[in-house]
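Contents: one structure, followed by commentary.
Note that one protein chain is taken out, while the other chains of the complex remain in position.
Let's turn to subunit A:
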Amino acid sequence: MTDVLVCIKRVPDVGGEVTLTADGQGVDARHVGFTVSEHENCAVELAVQVAAATGGRATVLTLGPAEAVEQLRSALAVGCDDAVLIEVCEPGSYGPADVAREIAAVVADRGDELVLLGNDAADTGDFQVGIRLAHLLGRPVVNGVRTVAVTDGVLVARGDGVDGVETYELPLPAVATVLEGGVEPRYPSLKGRMKAKKAPIDTRAPRSAPAGSGRVRLLLPPAQPSTVDVLGEGPQAAAAVVDLLERMGVAR
């Protein structure tokens, strides 16, 4: 029986064009909704699978504003059993070290054996919270894996390496960060959504004041000129399309 804690971050659900807030500290979310990253969607799916396979509980956690309950409920709707919100007014003022410290406090309190996170944050791309969390907890950590499973009290994690698939075995308790692509995250069912709506949220206050990220500001990369090659028109274009699909490896 393995209890899994999966950590997610509420981020703007941007489209093709990303704009920044005026202070350069975040992504402008005026025109878009909020979501979590694909890495985290996969982590949630893995958490649900591990909990189901071992008879444990899957708990979803976020540090964010009250509105982040929306993301917690989405995870509850696809199978998480419990949810924890570390409610903060200005999540942007929490740097990776702050977030890791707050999560560590919750894990210390709850004792979840496995903590899953996304590989990196979708908006700020810090790549730090997983490692820092493991360090604070004194746990082994593996990064960028695509699947995890627990067998006989051992965490088996697989991910892509330079020379092929790498497999790691870690003793529990452990931490892992997940890259998208290893599992297909499920959509919620109607019953799942209705259950999620009624589920209680364990809301906690942060333990200490944030030190901040030290980030000066975000910058957008220069716009890439988009080039359009017209392959042709009508049935005559079919051969060129087939050729292109073959070169892309989509068709053989």
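FYI, a residue touches a chain if its C-beta (ideal position, glycine included) is under 8 Å from a C-beta of that chain, and two chains touch if they have at least 3 such contacts; residues count from 1.
Operating definition for what follows: contacts and distances are computed from a predicted model.
Chemist: Which of the following is the UniProt-recorded protein name of the chain this complex doesn't show: "Dimethylglycine oxidase", "Amino acid/amide ABC transporter membrane protein 1 (HAAT family)", "Multiple sugar transport system permease protein" or "Heme lyase CcmF/NrfE family subunit"?
Modeler: From the choices "Dimethylglycine oxidase", "Amino acid/amide ABC transporter membrane protein 1 (HAAT family)", "Multiple sugar transport system permease protein" or "Heme lyase CcmF/NrfE family subunit", the unshown chain carries the UniProt name "Dimethylglycine oxidase".
Chemist: Quick one: which of A:Ala66, A:Cys89, A:Met194 or A:Val241 touches the chain that's been left out?
Modeler: Reading the full complex, the residue touching the unseen chain is A:Met194.
Chemist: If I consider the whole complex, including the chain that's not displayed, which of A:Gly33, A:Gly55, A:Pro200 or A:Gly214 touches that chain?
Modeler: Going through A:Gly33, A:Gly55, A:Pro200 or A:Gly214 one by one, A:Gly33 is the residue touching the chain not shown.
Chemist: Of the residues listed, A:Val14, A:Leu172 or A:Ile201, which one is in contact with the missing chain?
Modeler: That would be A:Val14, which touches the missing chain.
Chemist: On subunit A, where is the contact patch with the chain that was removed from view?
Modeler: Looking at subunit A, the ones touching the missing chain are residues 13-17, 19, 30-35, 70, 73-74, 186-191, 193-194, 197.
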